[in-house]
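One protein chain is absent from this view; the other protein chains keep their places.
Residue numbering begins at 1 within each chain, and the chains themselves are lettered A, B and C in the order written.
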Amino acid sequence: MGPEAVGSTAAPMVQLLTPAGERVTSGDDGGYAERVEHLGLDDLRDRYRRMALVRRVDVEATALQRQGELALWASCSGQEAAQVGAAAALARQDHVFPSYREHGIAIGRGLDPVALLQLYRGTTHGGWDPAASGFHLYTLVIGAQTLHATGYAMGVQRDGAVGTGDPARDTAVLACFGDGATAQGEVSEAMVWAGVFNAPVVFFCQNNQWAISEPNERQMRAPLARRAEGFGFPGVRVDGNDVLAVEAVVGAAADRARAGEGPMLVEAWTYRMAAHTTSDDTSRYRDRGEEQHWRERDPLDRLEAHLRATGDDDDHAAFLADVTAEADAVAERVRRGVRALPDPEPTSMFDHVYADPHPLVEEERAWLADWVAAGEER
Amino acid sequence: MGPEAVGSTAAPMVQLLTPAGERVTSGDDGGYAERVEHLGLDDLRDRYRRMALVRRVDVEATALQRQGELALWASCSGQEAAQVGAAAALARQDHVFPSYREHGIAIGRGLDPVALLQLYRGTTHGGWDPAASGFHLYTLVIGAQTLHATGYAMGVQRDGAVGTGDPARDTAVLACFGDGATAQGEVSEAMVWAGVFNAPVVFFCQNNQWAISEPNERQMRAPLARRAEGFGFPGVRVDGNDVLAVEAVVGAAADRARAGEGPMLVEAWTYRMAAHTTSDDTSRYRDRGEEQHWRERDPLDRLEAHLRATGDDDDHAAFLADVTAEADAVAERVRRGVRALPDPEPTSMFDHVYADPHPLVEEERAWLADWVAAGEER
Amino acid sequence: MNAPGHALTAAAAPRSRAERAPHERPAVHSTPRTTETTLAKAITAGLRRAMEEDEKVLLVGEDIGRLGGVFRVTDGLQKDFGEDRVVDSPLSEAGIVGTAVGLALRGYRPVCEIQFDGFIFPAFSEIVTQLAKMGARLGGAGRLPVVLRVPYGGGIGAVEHHSESPEALFAHTPGLRVVTPATPQDAYWMTQQAVRSDDPVMVFEPKRRYWDKGAVDLVGPLDAAPPLHAARVVRPGDDLTLVAYGPTVRLAVEAAAIAATEGTSVEVVDLRSVSPLDTATVEASVARTGRCVVVHEAPTFLGLGAELAARITERCFYALEAPVLRVGGFAVPYPAARIEEHYLPDVDRVLDAVDRSMAS
Partner (left out) sequence: MNAPGHALTAAAAPRSRAERAPHERPAVHSTPRTTETTLAKAITAGLRRAMEEDEKVLLVGEDIGRLGGVFRVTDGLQKDFGEDRVVDSPLSEAGIVGTAVGLALRGYRPVCEIQFDGFIFPAFSEIVTQLAKMGARLGGAGRLPVVLRVPYGGGIGAVEHHSESPEALFAHTPGLRVVTPATPQDAYWMTQQAVRSDDPVMVFEPKRRYWDKGAVDLVGPLDAAPPLHAARVVRPGDDLTLVAYGPTVRLAVEAAAIAATEGTSVEVVDLRSVSPLDTATVEASVARTGRCVVVHEAPTFLGLGAELAARITERCFYALEAPVLRVGGFAVPYPAARIEEHYLPDVDRVLDAVDRSMAS
């Protein structure tokens, strides 16, 4: 039972951009290459631009944490291709149920990164309106969101929003989770439910190979993608550092879901390049060699190599300069936005706990209001 | 998504005794036929005798419930082959973690049926010493016992009681559960743990096709046996009404576990011939035709047909008469034993809640003792 | 305050210490508008009406479809509303609650049945970390109108895990509402009010009272019902306030009837809601009587009686003639059926506490 039991060579993996940046245009079984065949230079530049923005926001957030502006940050560095690819595969009406590291998907759904950072600053446990973006709140209890996604998808079915053939109506639900989450019973229950009810859910696992300090081998004995079949639906492993492949595979899974053909599991094989969070210390549990290995497989570099090889040199340089400028501007906006975030009112902790009036909450709210007011005099 | 998705034709199934009672001596992939090749007429009569005793106890218990001697009874009628076969495959040092319907395994492990009935009479939540028989207490919270079994098996590993080659030492743990239980997260977690730690567990699912009123299709989208592979170990479906096949397959799985080769899932395809419990009413949810279909596939009849075809007619009749006499005697003993079971002392509810003294429990025990004593005067 | 058709009034015949003294049987209130029905059937009727009024209302649970639930509370509903609205669920309580959260986020109003009290625990994480908190987490950008129906309590001679009273665990969890009807009429009303609430509401249904009958107004508007979280004075009295809820209300009424024959005037308050608690009603009563006994089946240690005693004592300290006394289950796992009568509070134990309170 060594690492090979679940590792990258243990299962077939869809790849449409080789680590060297060469595009694969055919040959996979699932017809995935054809799905993204139409994407040209502009589209790929768009994907790169998104990934670079996400990376830049991530770097900025890490810096803000170091400066004490955030209490914590969970970096998605290394997972940009998986996240940008997944977001690109979704339709406007689709819904995403994230864990806590899906910054790339969030930004892809149009969320303001500042909104995203509030939770990590400690000003809220939420921070945005899921209805507006179809991107639901971050969920910190590992795996819980997979059941919410499945229930949501059952609602979609009841609304008649699957299998109509109307591309603006049929709806898929993306349930995001990590490799560690696969050990949680609730994630398996979500697969049971999604299978039994044929719900339009795409189970999207970013297998970044680590759950804090624990490698895949502590969570699973077989490559995850294989688990789906036992629950009655297909599972596919995709190269999670290949934005094209992720877009193709998640796109296929989402189409399937929207068409009413039921759930699918997509395992995106990737790597968490940073620490688990800013509180973590990777030196205790993984070696520098492994980290170096994966730094050399940075998903941004891969796409950049492809773009460089595809286009004109000057044009490419100008494109990169544009992206950098845009990213810096976004970072600047994020920095200023986060610093300007006000602390919530003390009594805001009583808000929205209940929709209808609640006597004890009102009593305690009044007490705290008085106490705070009196404290200003103390 | 019709019944065929998980039904009896949806997956290959090991069968060593045809429904007509003909013995299959070769041809299966797993070498199962060879495993039980050595079993002769006496052995098969022994299996029949056990199944008939279990059936008789079950009938008696049902009658006792009707007479008000038991509060409830969960019949194992129809599942005798699965249970007697599994028990026959176990070694003395093996351990069983049952659900609440494993009466045939319990009796196979040497448990006094009267002990077994106590829980259903309402005199205890336990009723026997698991250490004495290797048969642990019945577990009513669906699925919980699968984790206990896995933990127990991890203890077995730490005791160096796997893979030594010593047939009296190497130990397997049988985790019993039903088809409904497969939807519980804890059961999936048990499979994760057993896989990750390569624990000597045999996951033994008696798929009796119903979880109270819900058919398989409400619990799973694919035949259960297939689920194992995704957790990293083999799964096999066996004809659960074929005592020989069950003995062979569970035996192979237990050997594997004892040898240190890790877990295996055995799905025994069977049928719950009676109601879920004596409180249940099957007429609300399944049709008489289905019940009739399975009555014609009674596991006892199948083996009896085989025995009848194998032996001398008179001899067979004498054997059956013996079995009936023995079964009647056991039933009589059970009846008398159950009726004689005393109600527990009121204050026994305070016993064994803690091993070490507990002031509140002692205070309340004293209060109740006084109260009961005073009540006798009231 | 005595709404028509509260079965308790009728059920108040004392059953214990009865040989000591004759007692009066209170008159049965009933009006032509009401129907005599069981508590279980009153819930069925409440569910049916809620489903008729709002097509977003769905029922989800184990065996609730063709079987109608193990207590037949959903009997006939799948036939009438279809499999999409009365959903037989996989055997997975976390799944029931977790998918209900998702359904609610999509605009549905799921009403989940947990088959027995002891089987709510696999769903505990979804209830406590998600359902209870998500309203606050969303900060106004969504609500969680989910109902969890939980048959609870003992006294039915059942095997392990089928007789428990875990309500305090949920009452201690902010974000939930926890109610428990004691009469068919309340069961009918509260079921519908729970469904209408935009908050997660747990309805603990006193399973040993499922077969209790009472008159229920099945036609009047729901707005005529008392507020979901209002306690109710079931029987007025002057000497002592006896607080109960769910399965122990009938017990309390019986005890009060016996006490009356012995010269003690006991006021019985049915809490109806354990979170939030209508302490105002209890305080008003205790301020008058100066004595209070609380009775529930859950273990006394950290049960609802603890909160009530603490709160009432804080609010009525100078009015109290005696400490608030608690009558409840013991600090042991719910015992085997053959001795459960010794675990459960009964009329004699309640009267003993009444006597002790009156004596101090």
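Everything below uses one rule, namely that contacts are C-beta pairs under 8 Å (C-beta built on N, C-alpha and C of every residue); 3 or more make two chains touch, one makes a residue touch a chain.
Computed from a prediction, not measured in an experiment: that's the story for all the values here.
Engineer: In the intact complex, which of the depicted chains does the undisplayed chain touch?
Structural biologist: Output: missing chain touches A, B, C.
Engineer: Pick from A:184, A:206, A:241 or A:270: which residue touches the chain that isn't shown?
Structural biologist: Per the contact definition at the top, the residue touching the missing chain is A:184.
Engineer: Would you mind spotting which of B:61, B:111 or B:137 touches the chain that isn't drawn?
Structural biologist: B:137
Engineer: Check each of A:54, A:119 or A:300 against the chain that is not shown and name the one that touches it.
Structural biologist: From the options A:54, A:119 or A:300, the contact with the absent chain belongs to A:119.
Engineer: Of A:212, A:320 or A:355, which residue touches the hidden chain?
Structural biologist: A:212
Engineer: If the missing chain were put back, which residues of chain C would it touch?
Structural biologist: 118, 121-122, 124-125, 128-129, 132-133, 136-137, 160-161, 168-169, 171-172, 174-175, 275, 298-299, 301-307, 309-311, 313-314, 317, 322-326, 330-333, 360
Engineer: List the chain B residues touching the unshown chain?
Structural biologist: Counting over the whole complex, chain B touches the hidden chain at residues 97, 124-131, 136-137, 139, 141, 144, 146-156, 158-159, 185-186, 189-190, 192-193, 196, 349, 351-356, 358-361.
Engineer: When the complex is taken as a whole, what residues of chain A touch the one chain not shown?
Structural biologist: 71-72, 119-125, 140-142, 180-181, 183-186, 211-214, 218-219, 279, 281, 284-285, 343-346, 348-350, 353, 358, 360-361, 364, 368, 371-372, 375, 378
Keep in mind that, in the parts below, only the chains that are shown with their structure count from here on.
Engineer: Based on CA centres, what chain would you say lies at the far end from chain C?
Structural biologist: A
Engineer: For chain B and chain C, let me know how many angstrom lie between their CA-based centres, rounded off.
Structural biologist: 38
Engineer: Rounded to the nearest whole Å, what is the centre-to-centre distance of chain A and chain C, using the mean of the C-alpha atoms as each centre?
Structural biologist: It comes to 43 Å between the two C-alpha centres.
Engineer: Tell me, which residues of chain C touch at least two other chains?
Structural biologist: 89-90, 92, 94-95
Engineer: Listing for chain A: what residues touch at least two other chains?
Structural biologist: 185-186, 189, 192, 196
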